[in-house]
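Subset of chains shown; positions unchanged.
The letters A and B name the chains in turn, as written, and every chain counts its residues from 1.
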Amino acid sequence: MKKILVVLSVLGLMLGAGMLFAEEAIAPATTPVCAVPAAVPVSPINTGDTAWILISTALVMMMTAPGLAMFYGGLVRRKNVLSTMVQSFFLLALISVQWVLFGYSLAFGPDIGHFIGSLKWMGLQGVGMAPNPDYAATIPHSLFMIYQMMFAAITPALITGAFAERIKFSTFVVFSLLWATLVYDPICHWVWGSGGWLRNMGALDFAGGTVVHISSGVTALIFALMIGKRKGYPDNPAPPHNMVFTLLGAALLWFGWFGFNAGSALGANELAVSAFIATNTAAATAALGWMCLDWFFNGSPTVLGGASGAVAGLVAITPAAGFVTPMGAIMIGIIVALVCYTAVVVIKEKFGYDDSLDAFGVHGVGGTVGALATGLFATKLVNAAGNNGLFYGNAHQLGIQAIGVLATIGYAVVVSFVLLKILDKTMGLRVNEEEELMGLDVTQHKETAYTLID
Amino acid sequence: MKYVIAIIQPHKLDAVMKELEDKEIHLKTVSNVLGCGRQKGRTEVYRGVKEAGNLIKKVKLEIGVNEKFLEQTIAAIVKGAKTGNIGDGKIFVMDLDEVVRIRTEERGGVAIG
């Protein structure tokens, strides 16, 4: 019953698109969408910048699937690998459509009260090829739009680590669509949207420490608390069923993250180079750091520790990438390894919540570390358009960063909580016990990942 | 001596192992098998092609025991594996002629534990 409702609503979403199309087809002359100007004397569009953002967009797409899908997929049990992976894949599809229809307009459209974008750009009306200097002066506005789409897609996908191995697929679909619209789009507007209040206040978030990682990470925690632990957790731990997949996924994430962070320079320029270096350096440092901690506390450097450390480093450098020196990146890498290690290994165990794949422990905590560290290590030497942090004499910036963090956490927690309460009462968050034992692959998708006899 | 073969639900393995340990039955051999029994598997669908899915993942335990341990072995397995639902599994008991501990070449009852 409910499943049919979901199907219908998704189909409705796409039919809405159909109507938009019809409208547009009737009066094409008045609303030229994606029109290529016939003859521009001197194009403001730089081909090198455009080339870099095109490939960066593809890289960020690739982070969601296969990157994150493989990373998470390897960490669950055999019977749940497809359900885990397809969540990332599905979100890529779902948010791609949502963004084109109205998501981009809400996030980046003409400002309403510094809080959200208006619906004026629905169906990408008015989002054409001329650059929008508010966002990126040397690349087509449409390119900025689709680049940002990939951020909107990966953010809810990060959350899926928290509720792995027990979520109802239909509830996941409805939650994700609502969350993307009600949580991601507004926060994105605050921080990056023209007129957004955090942007106006001078909060620095180069590539999404608050927008992407904190928002998804704290939602993950709330979700883990509300959906409850997996059966058998923590007494019968479920070791990763395929660490090769996880390592493959982590490496692809690292690779794609160059598009994520260096692409956020929105051009093939010095800032992109600087962000590229900071990104790689923080990832490397945190990977080494985590493995050292493992070695020290458990007697062996673990592979999963290396992968987790790299991802934590990438998360933490995300807000800072365009503002810090390579040495700053090393410091951030060391700090985030220490903090996330503690969060994942010590704190989670102490509190006993089942954040199954550590979406909160890595993205929520790592994002917070990064956002605050940006207030420490940022320097105008790297990015004149940025600001100095505490260590460069501007303590004020740290305060602004803290406000950004708190606002993001507060908003994401409250809205997610309300959403989850409603969904819990109506659709239910969780599969039943038998379905959980059988595994989500066969019960939610009628498939199994691997044949047993063939 | 007896050779006990038990087919159980995979998620009950930990519980059964614990019960067996409690009864001091330490040595056993475990493997993956597929069961075809009363419990029906879920149908799978690949590009519209349906598959009956009548083979369900189970775990098989093999335990060589001396006669006097037999009943408590069975009891431990039942205690760990029973839920009362279809699919709980079966225990098969066979006569065991001889056991050899490869390491020491000991034979018989003394080699089994």
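Throughout what follows, a residue touches a chain if its C-beta (ideal position, glycine included) is under 8 Å from a C-beta of that chain, and two chains touch if they have at least 3 such contacts.
Fair warning: this is a prediction, and the values are worked out from it, not measured in the lab.
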Copy-number formula (whole complex, one representative of each chain type shown): A x3, B x3
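Going forward, only the chains that are shown with their structure count from here on.
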Chain A-chain B separation of Cα centroids, rounded to whole Å: 45
In the complex with chain A, residue positions of chain B that touch it: 9, 11, 14, 32, 34, 41-46, 53, 55, 57
Chain A residues within the chain B interface of the complex: 79, 231-232, 235-236, 437-438, 442-443, 446-448, 452-453
